[in-house]
Structure formats: structure tokens, C-alpha cells
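Here's the structure we're looking at; comments come further down.
Of the protein chains in this complex, all but one are displayed in their positions.
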Amino acid sequence: MIRVQSEDFDVGAEIAALHGDGVGAVASFTGAVRGDAGLTLEHYPGMTEREIARHVEEARKRWPLLGVTIVHRIGRLEPGANIVLVAVASAHRDPAFRACEFLMDYLKTKAPFWKREGGEWVEAKASDEDAAKRWSQL
Amino acid sequence: MIRVQSEDFDVGAEIAALHGDGVGAVASFTGAVRGDAGLTLEHYPGMTEREIARHVEEARKRWPLLGVTIVHRIGRLEPGANIVLVAVASAHRDPAFRACEFLMDYLKTKAPFWKREGGEWVEAKASDEDAAKRWSQL
Amino acid sequence: MTLLYFAWVRQKLGKGQEEIEPSSEMKTVNDLIAWLVARDAEYAEVFADPSRLRVAVNQDHVSFDAPVHANDEVAFFPPVTGG
Partner (left out) sequence: MTLLYFAWVRQKLGKGQEEIEPSSEMKTVNDLIAWLVARDAEYAEVFADPSRLRVAVNQDHVSFDAPVHANDEVAFFPPVTGG
């Protein structure tokens, strides 16, 4: 399940919804706004969902997953606010952890979101590009 | 914060409690009971908390962490029930993911818990030992 | 052809979207950029250093030598910073 929304999300409810038949492990990542300035998030509607869906599909090919939830917020986000949730369910912990990291690395480098912080556009980090390269190109 | 308890835990509340000043990333793992038989979990009171605390301390030495929560349940657990939560807060995702996996690998191989499923004691898995060896011995 | 601009590209050009009639010589993203740069100084500024930009054609990331066609949706934006 992929959602791009301005509203906050309920991490516990999203993780609970992934538990079910055969699920022994849910790995999750939640990103939050650091610093005092808050963030504004812009995205490319349509391409964002498409790009995320493509990477979820790729993750499902690579690992035996039983569920994936990705929620990414857009618009104005105050300090401390949730930005993103990636949660992955599997029978065992290793595929859940691997797929969760894989999806985060691709969200950071391929999903068309842009952060603005205190009037400045946040610069992309080379370290994020390097992290995504671990998985080799799709 | 380390807790060993028979009661269930609230994943969302535990993760929310880790967010705060400087926290940009929370990686979490929740383990649940697979199969139809349920589980009974026995532990070594005292040593369990001590062993977990030692590994949390080691994780804090290895990575710049801003918070760690580990909750492990004991006693009778029904199918689908939560068993364990490991949640790790940091400024960035990489230390949070690394420490979360490290702690899970050590919980699996060093923390004195034993699972019984349908009258049989669950056998330890060599794959868990191998996973823990990735981090080299403490 | 629909052109989309995001983040500082959108801000510098003062618009997020425009429609253009591509010429028949416009075969690739690079050709499109050359055509835009020739049209107006604002574009020249935005496209001065293409290494600062990324491009998507019909919502797929592509390189600057990728082909473009009359009915394509072409988006220009800085490297992404979500997650």
C-alpha cells in the first residue's frame, strides 16, 4: 500500500495492519523532521506513486515479502513531524530488513520529492546515491 | 529502555516516544508468532535484562544513537501475537538500521529466552548464529 | 509536448508547467534543452549546468540523450531529496 498525503500517519496502526498469516517479522523505518525550521515537501504527482510502486515490485521480486506499506507526506511539516514510513512484512527478519533498507535507499534517490528548509532547497547527498548503488541499478 | 513482560506492547507509542530532538530516523523490528500453535516463552530473569543491556551499550558505542527501546514478551503467546520490539532512534537512517539489526541478531543468539511450540522446545538455528557473527564477537 | 518544472527549477522559471510545439529537429532531451535555452535567458540560466538537473520523460527517469516525441511529458528537476 502506497500513499502520498499531507496528513500525518499512525505508525502503530500501519505496522499492526501488516501482521497476519505467516508474518513473523515487520521491519519499519520512520523519518522525522530534524532541526527547528520545519520542512516543505514538493513532489511530482503521478510519477511519485509510479516510481515507488516500481521499487516495491522490484523488492517483491528480490525477497519473499508478505506486505509493504509506504506513506510519504508532502506540504508543510513542522519540526519533529513524521515524514515517511516504510514498513515491510515477511516470515523472517532478514528479508524484512533488507527490503526496508532497499526501499528507503530508493525513496531517497529516485522518488521525485524535494525538501525545502527555511527558504532553501535541500541539496541531495552523495552518500544517499552511494547507498542506493549497493543494490545495483534496476 | 529495556522491558521483559508478559503484557502486549504498543508499537506506535514506543516508536513515537523515541522521536524527539535531533531524531531523524527510527528503525524498528517487531516479531510476531507464526503458525497456529502459539508459543510459550521462558527466560532467565536477571541475566536476560543484563545481556540485553550489555548489547544496547555495545550498540551505543558503535553507532551514534539517540534512543533504544527493547520490549520482549514472555509466557503464553497466541498466534499472531507480538513477541519482540526493537526500535532504535538516530539522526540518520544508516546507524538506526545497523543498530536495530545488530540488536535483533544478538537477541536471537545471546539473550536467554527459550520458545516452546506445541509441547516441543524450538531448536536454535545455525543461520541465527551466522547472522550474529557478521558483527564479530563482543 | 508538456514541460514540467519542480523545486528551484519551477521557482526560477516562475512556472510549473507549459505546453510547447516541438520542432521536427527536436529528437532528444538535449535538443529540447538547446531549443529552450535559445528561446529565453531564464532558460539559459536554469540549464547552464545540466549536471545540477535531472530529467524524466513520461514519468521515467532518463538521461539527457533520451528521445523525446511531440506528445511526451518532460519534467526537469534537481536531484530528489525525499525520504
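Here the chain labels run A, B and C in written order, and each chain numbers its own residues starting at 1.
In this section, contacts are C-beta pairs under 8 Å (C-beta built on N, C-alpha and C of every residue); 3 or more make two chains touch, one makes a residue touch a chain.
Owing to the predicted nature of the structure, the values given are computational and were not obtained by experimental measurement.
Partner chains of the missing chain, restricted to those shown and counted over the full complex, are B. Within the whole complex, the absent chain has one touching residue among B:H19, B:R34, B:R93 or B:K108, and that is B:K108. Set against the missing chain, the residues B:H43, B:R60 or B:H92 yield one that touches it, B:H43. Within the entire complex, the positions of chain B that touch the omitted partner chain are 31, 41-44, 46-47, 50-51, 72, 83-84, 104, 107-116, 121-124, 128.
The rule is short, and it goes like this: only the chains that are shown with their structure count from here on.
Centroids built from CA atoms put chain C at 26 Å from chain A. Centre to centre, using the average C-alpha position, chain A and chain B are separated by 22 Å. Between chain B and chain C, the centres computed from C-alpha atoms are 48 Å apart. The residues of chain A that reach two or more other chains are 31, 104, listed in rising order.
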